[in-house]
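Below you'll find the structure I mean.
Note that one protein chain of the assembly has been removed; the remaining protein chains are unaltered in position.
Here is chain A:
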Amino acid sequence: MSGMRGLSVFISDIRNCQNKEAEILRVDKELGNIRTCFKNDKVLTPYKKKKYVWKILYIHMLGYDVDFGHTEAVSLISAPKYPEKQVGYIVTSCLLNENHEFLRLAINAVRNDIIGRNETFQCLALTLVGNIGGREFAESLAPDVQKLLISSSCRPLVRKKAALCLLRLFRKNPDVVTADGWADHMAQLLDERDLGVLTSSMSLLVSLVSNDHEGYSSCLPKCVKTLERLARNQDVPQEYTYYGIPSPWLQVKTMRALQYFPTIEDPSTRRSLFEVLQRILMGTDVVKNVNKNNASHAVLFEALSLVMHLNAEKEMMSQCVALLGKFISVREPNIRYLGLENMTRMLMITDAQDIIKKHQPQIITSLKDPDISIRRRALDLLYGMCDASNAKDIVEELLQYLSTAEFAMREELSLKAAILAEKFAPDLSWYVDVILQLIDKAGDFVSDDIWFRVVQFVTNNEDLQPYAASKVREYMENIVIHETMVKVSAYILGEYGHLLARLPGCSPRELFGILHEKLPTVSTPTISLLLSTYAKLLMHAQPPDIELQKQIWTVFKKYESSIDVEIQQRAVEYFELSKKGAALMDVLAEMPKFPERQSSLIKKVEEVEDTADQSAIKLRVQQLPSNALVLADPKPVNGTPPPLKVPSMSGIKVNGTPQSLAIEALPGEISSQQRGLTEEEGVPGEVDGTAIVPVDEQANTVEPIGNIAERFHALCLKDSGVLYEDPYIQIGVKAEWQGHHGRLTLFLGNKNTSPLTSVQAIILPPAHLKLELSLVPDTIPPRAQVQCPLEVMNIRPSRDVAVLDFSYKFNTSMVSAKLRLPAVLNKFLQPLQLTSEEFFPQWRSLSGPPLKLQEVVRGVRPLALPEMENLFNSFRVTICPGLDPNPNNLVASTTFYSENTRAMLCLARIETDPADRTQLRLTVSSGDPTLTFELKEFIKEQLIAIPLGSRALVPAAPVPATPLAQPPSPVVDANDPGALLAGLL
């Protein structure tokens, strides 16, 4: 460090620190010093300033957070002399990143250096911009940088930096370089003799063509020429050969650029390129020198990629596969790694798979390689090359490896094994075997999805049921088993254990005994599941087994007082049910078959793959029909074609299976099912073609699927479901409500393989709601789902509705929709059932308007009383049975929450006329006049028969949510209760 003694001393001090504490002390002391100097010495000598700035960089490099000194570093950039400037530039570009505020301060000084005449200053400035320039730099500097790059008076030294600087600016903002203005210059740059400039320019070209290959098609022949020149070693200066190889980097870059052109049309260009490629493929030998080897193989692997991309003749392809086959068995680990990696890429080529399969034993050996990087590649390759013909072997290998695999790989390994087993199972019993083994060996990594799926298959395939039951029965013999195994076993034995009844050790009592042993070791959700299983075992015990009944009842009794409500409820209900005999048989009947849907596992994997960014290889993959993922056509089991490539986990739920009340849904679903809280989306998916509602002023070319108004009304009464759907997007909603707060999550799901852009969601809130929508991303990647939470707070009672103004762009068409959000009055109600002692005093205390309002409502949708009761309960106004002595009247109560009213009791009475069901008298009361009015109107809306068609015509405007077909109600300002009441009375 020429002359900078202070810095050397500091570095030595740090090195001499015995421990971290001493180092921290020393660093703190130094920072204190520097801070004081920066503060006190108004005019620091350039030398001192330089020294301190270097020290700050050194401290930063050691990992300490330095929150000052940035100004000093930046200020050195505008120093007049080279030594200061140099330090300023280098330290600034190390300390700051493109998002740093301070960088703005530098932009002018940097620009001055770029457009100035001093070559060395230009270099410094271009380097800084090239390394940390952001969008702002791109917009203000791109033209200057372009000028330098094509200037004939600039030396290569400056121009190669300008090329890479422009590359950075282009990455930050692709609009600064467009093909119309730049393609010719780019082509000219490729004629450059200086290999430094050419190397940098080639990197620039790679980025440009990846964005727009058509615009730069004139560069294609030049790339081929460059490659020829290098590969034949024509006119390449000695200093640009690396271990005897003409610039391997430039060769690689050139071939990379060529991979972005979809094809090469011109026959002579194509011919010359293939000649060069052939030369590279054949002429690369393994040599002793590591660096030469690496460099030549860097070129070779790039050539392989290019050959694959160009879909060369069969002969050349088989040459490639042969080479790769050789590579995966060599000793040199880098080559082995790359061999496996490239073989995986090769899978995308139609004919290659059969040849690759020949290498299966070697690939399986690589799964046991000491290097985890290589094992990962091998796993990926095996996964990719798996099909019906080799699935059994491969999956068994994976299972075997699972026992020894390290933690870091187990999750991926088990997921992949599960997917392959599902996709390519030659028969279902094998599939069940595989998954049970998976659970046994790596239970922690087997997600619920996987075991749900087994249950689904078993339920849907009668032939499989006794087999699965006997299998899990075997696993239950083990003393220590994973909880997931307990779950799947309990479920299957509960449903199908009776099929084994004649086998030794499988009587209901024995099954109970063996399951009950596990109960002390499992968690709460599994206990719930076990209780259901016990109930089913009890039911299946024919003839009834009194001893078993006693044991199970003891268990139920014990859990009757469980602290967990779910367990408690089950214990109580099962106990009562089991006393009912025949009724029990109905209630606990076997689960119906599941509807068939796509596997969510496979979906999950596809999503992951789809959202990754667009690289050359992935683009290519998309262009080719992929054979690797084709589903096998599994052989039928016992003559019946198995529904193998079927349903999704989300299909596992009791929704839509009304035949028998299956007490047992799958765990996790159950509690929510029973409490009716969440139902998960995907339920109201029916497509109704009759009423398509354009709730939108723009002429949408994209039509929504299903009826938007109906979807909205459905969501008013439940908390999850689909709000909107069209061919490109599905918007789902899931809501949770507590008091006057709510949290609505919007699920924006892109249904396509291309991204949705310019996504915008604006909430038009009514005055009584406070709404806060979290950031909605501008782009939704292909097949991805984005979740946007929306916080809702209710300030006062009102029936106004919030509207979501949603738009996005698909390809070139803008699609927009105005959607009412189901954050409606009844969501802020809390069901409440009162006794007559509680109800009547309240009812009497609220006497007459404005707190108690009465209205005779006509045109009511005729409903039988129980139906009406259900309707009220569904919007959380709880019917209190038996309170009114007249059986034709209903009395109901609820609590309303808002910020202004707090929790407020609301009471209602409905007097129906048995002779004319289309009219009734409605009385509503509460402690708040607005609330009374709004609630009364709300109930009225629900009661009045509104044909759905006309409902659908309701514009989704923010303010009046009153349907058109409603009988004229006083049109008054809803926010002014006084005016309202005046109108009413």
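In this text, a contact is a pair of C-beta atoms (placed from the backbone, for glycine too) under 8 Å apart; a residue touches a chain by one contact, two chains touch by 3 or more; residues count from 1.
In the analysis below, contacts and distances are computed from a predicted model.
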Response to the item:
Per UniProt record, missing subunit out of "Protein AUXIN SIGNALING F-BOX 2-like", "Large ribosomal subunit protein mL46", "Two-component response regulator" or "AP complex subunit sigma" is "AP complex subunit sigma"
Worksheet item: For the chain left off this view, which of A:297, A:518 or A:820 is in contact with it?
Response: A:297
Discussion item. Looking at the full complex, which residue from A:38, A:274 or A:337 touches the chain that isn't shown here?
Written reply: A:337
Response to the item:
Out of A:36, A:71 or A:120, the sole contact with the unshown chain comes from A:120
Response to the item:
Across A:75, A:146 or A:200, the one contacting the chain not displayed is A:200
Item to complete: Determine which one of A:49, A:161 or A:359 touches the chain that has been left out.
Response: A:161
Response to the item:
Touch rule applied to chain A and the missing chain gives residues 1-3, 8, 11, 15, 54, 57-58, 60-63, 65, 81-83, 86-87, 90, 94, 97-99, 120, 126-127, 130-132, 134, 157, 160-161, 164-165, 167-168, 171, 195-196, 199-200, 203, 237, 239-240, 242, 247-250, 252, 256, 291, 294-295, 297-298, 301-302, 333-334, 336-338, 370-371, 373-374, 376, 612, 615-618
